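If you scroll down you'll find the structure; I have some questions about it.
Missing here: one protein chain of the complex. Every other protein chain is in place.
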Amino acid sequence: MPTFRYNRTIHFSDTDAAGVVFFARYLSIAHEAYEEALGANGILLAEFFSDNGVVIPITRSEASYLRPLHAGEKICVDVTPVQSGPHSYTLDTTIWKIGPPEKKAAVIQTEHVCITSTDRKKIDLPSELTGWIDAD
Amino acid sequence: MPTFRYNRTIHFSDTDAAGVVFFARYLSIAHEAYEEALGANGILLAEFFSDNGVVIPITRSEASYLRPLHAGEKICVDVTPVQSGPHSYTLDTTIWKIGPPEKKAAVIQTEHVCITSTDRKKIDLPSELTGWIDAD
Amino acid sequence: MPTFRYNRTIHFSDTDAAGVVFFARYLSIAHEAYEEALGANGILLAEFFSDNGVVIPITRSEASYLRPLHAGEKICVDVTPVQSGPHSYTLDTTIWKIGPPEKKAAVIQTEHVCITSTDRKKIDLPSELTGWIDAD
Partner (left out) sequence: MPTFRYNRTIHFSDTDAAGVVFFARYLSIAHEAYEEALGANGILLAEFFSDNGVVIPITRSEASYLRPLHAGEKICVDVTPVQSGPHSYTLDTTIWKIGPPEKKAAVIQTEHVCITSTDRKKIDLPSELTGWIDAD
């Protein structure tokens, strides 16, 4: 259950007319962190999908939005994968507004299920992924 | 607890390289339905916020992604508000892929809390909103 | 050179912290109008691409942003295709803020070139597209 930390700045395009990050963008940012974590483990999501006949859609998400974020603010995003079954894993993501003081801006959980791209049947997680999830 | 139905087509900009709607976009689409429901009840979210010194951030979301959606597909979105306290309400949103047969594509729940825009203290929901939520 | 009109409301997710539509979103909106115009002519962009081994990337865009647009405002978008060569066409798009009085919000031009999806060589426009572009 290795935690990966991703750093990012809030962009104008993340915000809406209320002056802060649009709620759905927190999930996009969490997904960026996930992609970076995979990349840091030698897994390129794009190639991975096209090469293996598997897709790993997100089947569920939960998010608590704790604090507004503004354009220009620096955040860091911690993402931790946890295997939840032979075909699935959960990502626990926390978005922090960088301080001092550091403040928790959002907590997000997403569920990912591995299926075949053709008939969408559940299949075991590929070893590249379990390698990442089980690493210390 | 009036249900509002919003119709929409899936756009290319909703999709990602997996060929289907990016998961966070389901939440954006749910928010569009919410805005349209407010508008149909004479409430313009943009003006409402700037005129009243209140903001109604989303504090929590849950979503189940049940079915992939592709560019060009027609969807309808049912949104039902339920008051959950003096300062808050929940929106229950269902995204349907229009058929035949009609198929449930996602179920989304968001929690909205009414606060002052300056010191972010909880305040009672404005009457325009309770008027909408309580309507039959 | 048929002009297609697309109606739409500005959503919160189109805006940024300046309170108005983010400039790049005008181009997304223009693309939505293009997709709707194709759909109205029986062409589903998604299937079209996957069925034919052709892709029609946008190679160039120009946009004049004339007027800010706010969440909740109603717009209409006029899109007119003009064939610019055997392999390409231009879309002239005008975004109007619906009145009264109606006001021009943006003028956008995009260039589209038809190529094979494998080796990215220019090929003649498919008849479905020339049928749309040449229609009166």
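Per-chain residue numbering starts at 1, and chain names A, B and C are given in the order in which the chains are listed.
Everything that follows uses one rule, which is that a residue touches a chain if its C-beta (ideal position, glycine included) is under 8 Å from a C-beta of that chain, and two chains touch if they have at least 3 such contacts.
Everything quoted here is computed from the prediction, not taken from an experiment.
Asks: The chain left out touches which of the shown chains?
Replies: Over the full assembly, the chain not pictured touches A, B, C.
Asks: Pick from B:His70, B:His87 or B:Lys103: which residue touches the chain that isn't shown?
Replies: Checking the options B:His70, B:His87 or B:Lys103, the one contacting the hidden chain is B:His70.
Asks: Name every residue on chain B in touch with the hidden partner chain.
Replies: Chain B touches the missing chain through residues 12-13, 15-20, 22, 24, 70-71.
Asks: Extract the touching residues of chain C with respect to the undisplayed chain.
Replies: So the residues of chain C touching the missing chain come out as 17-18, 20, 22-25, 27-28, 31, 46, 49, 55, 57-66, 68, 110.
Asks: For chain A, which residues lie in contact with the unshown chain of the complex?
Replies: 9, 11-13, 28, 31-32, 35-36, 39, 44-47, 70-72
Please note the rule applied: only the chains that are shown with their structure count from here on.
Asks: Could you tell me the distance, in whole angstrom, between the mean C-alpha positions of chain A and chain B?
Replies: 23
Asks: Calculate how many whole Å lie between the centre of chain A and the centre of chain C, each centre taken as the average of the chain's C-alpha atoms.
Replies: The separation of the two C-alpha centroids amounts to 32 Å.
Asks: Please compute the C-alpha centroid of chain B, do the same for chain C, then give the distance between them in whole Å.
Replies: 27
Asks: Touching at least two other chains at once: which residues of chain C meet that condition?
Replies: 12-13, 70-71
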